[in-house]
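Pasting in a structure now, in structure tokens, and then I'll have a few things to ask.
Showing chain A:
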Amino acid sequence: MQDSAIQVIFRGKNLLRLFQGLWVTIELSMIAILISILLGFVFGILMTSRFKWIRGICRFYLEFIRIMPQLVLLFIVYFGFARTFNINFSGEMAAIIVFSMWGTAEMGDLVRGALTSLPRHQIESGLAIGLNQKQLYWYVIFPQILRQLIPQAVNLMTRMVKTTSLIVLIGVVEVVKVGQQIIEANRLTVPSSAIWIYGLIFFMYFAVCFPISRLSIYLESKWKE
Partner candidate 1 sequence: MAKKILEINNINKSFGTHKILDGLSLAVEEGEVLVILGPSGCGKSTLLRCINGLETFESGEITLEGESVLADKKNLPKLRQKIGMVFQSYDLFPHLNVMQNLTLGPVKAQGRPKADVETEARELLKRVGLADKEERFARELSGGQKQRVAIIRSLLLHPEVILFDEVTASLDPEMVREVLDLIGELAHEGRTMIIVTHELQFAKAIADRVIFLENGKIIEESQGKDFFASPKTQRAKDFLTVFDYSTIG
Partner candidate 2 sequence: MVLNWEFIERSLPLYQDAFFITLKLAFLGIIGATILGLLIAIIKIKKIPILSQLSQLYIELSRNTPLLIQLYFLYFGLPKIGIILSSEVCAVSGLIFLGGSYMAESFRSGLEAVSKTQYEIGLSIGLSPIKNMIYVILPQAFAVALPSFAANVIFLIKETSVFSIVAIADLMYVAKDLIGIYYETDEALLLLVLSYLIILLPVSIVFTVIERRLRYAGFGNSSHLSGQEST
């Protein structure tokens, strides 16, 4: 007897494999996000450097990474670096590199924005009570910029998770690929499974991204003075 299309989802290990595929996406995103946050702070501070040439290089890096579609960047790292520098990246590795670089740039710009919007007199007051550079950053600057920064950073994270869906196009086996495999396996028996599988993947992404974006909105409204 032929399974109905929707039952394909629940047959065998299909659902499990889909979740594993989703986990690949989430895992990659999390690694890239973590790196982006750490390096992003450094980059952001660099972007406010006194030296024009440092700011210039940072700006150039930022604008280039921003203006290129992420998929193009993935291609450059995955296909290009392999040929030119003879390093063979796996799709996963290329993804982590590209998303970290992109995330660092975006995060850096957010940090720069938060730093420059901090009222000057905050810094002056800090210096006036005798804090040195490091203490100034730690006790005065960071606590205050975090309020502006965190909602925007969370928003960036949602975008990163969504964009990692692109890695299917450089051969990484993640949720979309798994879905396609399932559809292919059932092509003859349950030809209409495609709509349910893709529909399910659609909602899986939604289920991951929606809470994160809600969190960002919640934080923003809670911290709006």
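Just so we're on the same page, a residue touches a chain if its C-beta (ideal position, glycine included) is under 8 Å from a C-beta of that chain, and two chains touch if they have at least 3 such contacts; residues count from 1.
Keep in mind how these were chosen: all candidates are chains of the complex that A comes from, given by their letters.
If you're wondering where the values come from, they're calculated on a predicted model, not measured in any experiment.
Within this complex, chain A is touched by candidate 2 out of 1 or 2.
On the chain A side of its complex with candidate 2, the touching residues are 5, 63, 66-72, 75-76, 79-80, 82-84, 106, 109, 113, 151-152, 155, 158-159, 162-163, 165-166, 168-169, 176, 183, 191-199, 201-202, 205-206, 209-210, 213, 216-217, 220.
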